[in-house]
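Input: one structure, supplied below.
For this depiction, one protein chain was excluded, whereas all remaining protein chains were kept in their positions.
Our next item is chain A:
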Amino acid sequence: MKLKTALTTVALAGSIAAVSTPAMARDTINIVGSSTVYPFATVVAERFGRNTDFPTPKLESTGSGGGLKLFCEGVGTQHPDITNASRRMKPSEFERCQSNGVKEITEVRIGADGIVIANSKDAAKVDFSLEQIFLALAKEVPDPNGGDKLVPNPYEKWSDIDSSLPNKAISVMGPPPTSGTRDAFVEIAMQGGCKQYDFIKKMDKSDMKSVCHSMREDGPFIEAGENDNLIVQRLAQDSGTYGIFGYSFLMENSGQIQAVTINGVEPTPEAISSEEYPVARSLWFYIKKAHVGVVPGIEEYVAEFTSEGAWGDNGYLVDVGLIPSPRNERMEIAKRAKELQPMTGKEL
């Protein structure tokens, strides 16, 4: 009997707590977005929570596209305040934000990240050109027998593409389409390799995109989800497999994996920052101005992120793998972030 009374009490207390939930004001900053920016943003958020009286912001890793989707849903505390992205906002996303009432958005470029192709340290070090990457991973490639014709990708081994490459089956693990890393890889590496062919370059833009941006689906390219750690583990076990991910993962796991040089360039911070390394991209976050003042601490969080101690040349984000922008550019961006200058949509 006693047990029954106890259970009933718990049940009642719980139901009351569950029913009386008003849509209430929020005092914690909500941040969503890219899994590539997540390691940087979480470090900033934790420091911010530790060194100020504001609660530590809450971060969800949703991918750049997923983050911008949530971000542009509307204004109000049930929607996120900031979204991180490993690519720039697309004009279509800006439009969607505008039509949902998210009018004033401040854009902050936080620095750069290189996309690396890496394999196990036990395997030989190789060099790929962008063209070879495209031929290995695209759905359709130019006919190897010559002519301006596209055929389904016939290559099964790296040595089929170029005899100087290893005589091993092509096996590359990469991120899914929701990931900003995938977008950037496709846009920079695949398209870069694809444009080496004149007849593709001459196609009209949407045809060209569909050729260059389609990854093969017959096995050699494996979509591995947003969990980059999983890729690292697989690479360590299987020396024939390559993985695609952000530079910070290479840095953290340099004991187990090594980078492939692309067009002969090793992915070093200097080479990525100067864009000498061909597959580099910028990282961003976007602030919803309408929430500033409603949710406490947004301005202070942005100030912490854009401080020299964080994103500067010797800042703590560099330790986590961020590649800083040049100093004068940083100063300019920090100033605009402080004033919360809204985007016009024309810069995209």
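As a working rule, contacts are C-beta pairs under 8 Å (C-beta built on N, C-alpha and C of every residue); 3 or more make two chains touch, one makes a residue touch a chain; residues count from 1.
Everything below uses one rule, namely that contacts and distances are computed from a predicted model.
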* Listed names "Sigma-70 family RNA polymerase sigma factor", "Phosphate transport system permease protein PstA", "NADH-quinone oxidoreductase subunit N" or "Monovalent cation/H+ antiporter subunit D", with the criterion being the UniProt name of the chain not displayed -> "Phosphate transport system permease protein PstA"
* Identify the residue among A:Thr28, A:Ser214 or A:Gln341 that touches the chain left out of the display. => A:Thr28
* Specify the residue from the set A:Thr56, A:Ser159 or A:Gln341 that touches the hidden chain. => A:Thr56
* Could you tell me which of A:Ser92, A:Ser210, A:Asn229 or A:Ser274 touches the chain that is not displayed? => A:Asn229
* Structure fact -> Contact residues on chain A toward the hidden chain run 4, 7-8, 10-15, 17-18, 21, 23-24, 26, 28, 30, 38-39, 42-43, 45-47, 49-51, 55-56, 58-61, 77-78, 226-230, 232, 248-249, 252-256, 316
